[in-house]
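What follows is a structure written as structure tokens; I'll ask about it next.
The complex is shown incomplete by one protein chain, all other protein chains being positioned as in the whole.
Take a look at chain A:
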Amino acid sequence: MSSYAWRQVGLTYIQYSNACARAVRNSLKPELKVDAMKRGNSIIKATRWEEGKPVQGKYSSAQYIEYCRFHILCEYFIPLSHHLLQNVTI
């Protein structure tokens, strides 16, 4: 069945759902479409703060998420692994 072809190439239901939603938004009447298209694009809004002020235009949302990931890695997992390694006796 063609409806399961997407699953065979490794797409998830989330990706399937996104594609369907895109088609529906694109089929709305022109006056409704403008607002609908806006909400399709932004899923996360991230603002970076420096010294108590929001810093704009420095990072895109995707870059900011990468930045957060990196910091979580540096500040949490790496010290954790150090801590674990120090307590391991070989």
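Going forward, a contact is a pair of C-beta atoms (placed from the backbone, for glycine too) under 8 Å apart; a residue touches a chain by one contact, two chains touch by 3 or more; residues count from 1.
Just so we're on the same page, contacts and distances are computed from a predicted model.
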| item | value |
| --- | --- |
| Options "Signal peptidase complex subunit 3", "SAC3/GANP/THP3 conserved domain-containing protein", "ATP synthase subunit delta, mitochondrial" or "RBR-type E3 ubiquitin transferase": UniProt name of the undisplayed chain | "ATP synthase subunit delta, mitochondrial" |
| Hidden partner chain, residues of chain A it touches | 2-3, 5-6, 9-11, 13, 15-30, 32-33, 36, 39 |
